[in-house]
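Here the complex is missing one protein chain, while the rest keep their positions.
For clarity, chains are labelled A, B and C in written order, and residue numbers in each chain start from 1.
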Amino acid sequence: MKTPVWYQKLLRWTEGDSPVLPEPAAHREQTREPAAEESAYESGPGLLSASAGRVRNVLLRVITIASCAVFLLIMLATVAYLPRFGDADNAPENETSRRYIEQGMQEVGATNLVTNIILVYRGFDTYGESCVLFLGATAVIMLLAVDAKNTTEEDRRVLARSDALDRENRNQILGHITTILMPVILLYGLYILCNGHLSPGGGFAGGSILGGALILCENGYGVGKVHSFFGHRIYHVVKVGALILYAVLICYTIYVGANGLPNVIPLGKPGSILSAGIILPINVAVGLEVACTMYAFYTYFGRGDL
Amino acid sequence: MDINAILQMLHANRFEAASVILFVVGLGGMLFNRSLFKKVVSMGFMDSAIFLFLTSAGYVEGRLAPIIADPAVTATMEVYSHPLPAGLVLTGIVVSVSFTAFGLALTQRLYKKYHSLNIDEIMMQAQKSED
Amino acid sequence: MIALEYLLLIGLIVCAVAANFTRNLLPTILIYATFGTMLSVIWLLLKAPDLAITEAAVGVGIDTILFLLAIRSMRHFVGTGDEK
Partner (left out) sequence: MRLFYENYPFFCVFISLLCGILTTLIHDGKKARALTLAMLAVCAVLNGVVCFSTAARGVSFTYSMGAFPAPWGNELRSGPVEALLATVFCLVMGFSLLGGEADLKEDILPEKQNLYYIMMDLLAASLFALCFTNDMFTGYVFIEINTIAACSIVMAKDSGQTIVATIRYLMMSLVGSGVFLFGVSMLYTITGHLLMPSLFPAVTRLFRTGAYQYPLAVLAGMMCVGLAVKSALFPFHTWLPTAHGSATTASSAVLSGVVLKGYIILLIKVMCRVFTPEEIGSLGVGSVLLVLGACAMIYGSIWAVREPHAKRMIAYSSVAQVGYIYLGLGLCTTAGMAAAIFQIIAHAFTKPLLFVSTGGLIDASGHQKKLYYLRGAGRRCPMAGVGFTVGGLSMVGLPLLAGFVTKLVLGRAALAEGIPSWQMILSLTAIAISSLLNAWYYLPAILQIWKGGEAPAGPGGEAYVHGPYEACLSFRIAVVCMSVVVVLLGCFAQPLMELITRGVALL
């Protein structure tokens, strides 16, 4: 007696094969001819044949432009319904802004009101942001740090050759200009960093400028110059130290503030350099962390190592 | 609203309108450009568009930047523009840099492996090497 | 003043569109840097000097360096580093 079709189908189903849907494309590859597989890949940029690919591309482009246009129209209409730009009685004109502006300096101590907000009123957000930067650096290291999986002997040879070339043909003009520019850039960076509570700037801007100075040093004085005083160990210690200092300060503020305990850090006289309580040390910590991170981005992108 | 009123509002809200256009351009570039490098660049445009929108919410006609000039004088709200959006955008700019770096690092690794920046081609090659 | 604002805003949009249609990568990076510079001026117009400084340091400086490094490393290899 012949086994009924449905029974065969059931058997196939228990094998992990599904009979109901049309033969799944992915399943077929178990029996597919290898030659057919090759040709499928070699035909053009898409997974389809060349002409079908072209049709698909045109179609894709039309859909792209159409969907973007529709979205744009919706958004523009929304903008037309939003409150008028620059009006004094818009929604942000509320008790939040009033307290930030009128009491911010007395309560927190910095004359730069933006600094007050990002480092004290919304200090938790900004700590999260520093952690994003830390994570970004860690992710870049994870991807680009030289290891057995991502680097071949050839890569190492190329890098060594370019280093040797660099040492031989050291550009004297670049070196001298670096010597002239370096103190100016460092001074500017430190000024922006330490005056974050008095004038525009602060840890993020100042830190990036200091990071830029490190990058210039690496370029102007040749590979390995920065490494001689800023190796792995110092890099890790500075970065982790800065983040931990920041965390300790911010945790202290949060814990004390939330539990209604007295805050013993003095605020000082607004407008002077040693004022605004935790803001100056936090700015320094952030600046160090940002400078380390920017320099790490640079070296890991260029060389895969510090 | 008729078309005139809409145009008038768009003129008044020119920063928002420009930021919306930028946002859509950036979004389109990120989703539909096939080059990974341009995707990362478009990502920067998209983030900047959002920041432009947010900052324009803090601007008030005729007011000063939120930095107190003379600590001895009590500040009043009618003198300074709103500081909160600027603070948020400051946070956002730094976040956006870390993502640019991350995206570029991924692009660099993929280029090293597959010698291409086209996402379709890279996906095809990855699929091929897996099977 | 409004003319300057329009100039900058239209400049931003032109940059963002143009970056999608360049053939080589280096112009894209230059366009990106131009975009950042204009944005930094816009932050000044919007009374946000903190943002202007940060954008100039981070958005124009560090980002551009990263992009340049990325395409430099791509040129070590076969292929042009150009699009597609």
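One rule holds for everything that comes next: a residue touches a chain if its C-beta (ideal position, glycine included) is under 8 Å from a C-beta of that chain, and two chains touch if they have at least 3 such contacts.
Because the structure is predicted, anything quoted here is derived from the model rather than measured.
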Partner chains on view for the chain not depicted: A, B
Residue among B:Ala12, B:Val25, B:Met43 or B:Met77 that touches the chain left out of view: B:Met43
Selected residue (touches chain absent from view) among A:Leu159, A:Leu198, A:Ala213 or A:Leu243: A:Leu243
Contact partner of the left-out chain, one of A:Cys68, A:Leu82, A:Met182 or A:Val223: A:Leu82
Chain not shown: contacting residue from B:Ala18, B:Val60 or B:Leu88: B:Leu88
Residues of subunit A in contact with the chain not shown: 13-18, 20-21, 24-27, 30, 74-75, 77-78, 81-83, 90-97, 99-100, 107, 120-125, 127-129, 131-132, 134-136, 138-139, 141-143, 145, 147-150, 236, 239-240, 243-244, 247, 251, 253-260, 263
Missing-chain contacts mapped onto subunit B: 16, 23, 26-27, 30-31, 36, 39, 43, 46-47, 50, 53-54, 57, 84-85, 88, 91-92, 95, 98-99, 102-103, 106-107, 109-110, 113-114, 119, 122-123, 125-127, 129-130
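One rule holds for everything that comes next: only the chains that are shown with their structure count from here on.
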Geometric centre distance via CA averages, subunit C-subunit B, whole Å: 12
Inter-centroid spacing, subunit C versus subunit A (mean Cα positions, whole Å): 17
Subunit C, residues touching no fewer than two other chains: 48-50, 54, 58, 62, 66, 70, 73
In subunit A, residues with contacts to at least two other chains: 112, 114, 200, 202, 204, 297, 301
Touching residues on subunit C, where the partner in the complex is subunit A: 48-50, 52-54, 57-58, 61-62, 65-66, 69-70, 72-73, 76
Subunit B partner contacts - residues on subunit C that touch it in the complex: 5-6, 9-10, 12-13, 15-17, 19-20, 25, 28-29, 32, 35-36, 39, 42-43, 46-51, 54-55, 58-59, 62-63, 66-67, 70-71, 73-74, 77-79, 81, 83-84
Sites on subunit B touched by subunit C in the complex: 14-15, 18, 21-22, 25-26, 28-29, 33-35, 37-38, 41-42, 44-45, 48, 51-52, 55-56, 58-59, 63-67, 81, 85-86, 89-90, 93-94, 97, 100-101, 104, 107-108, 111-112, 115-118
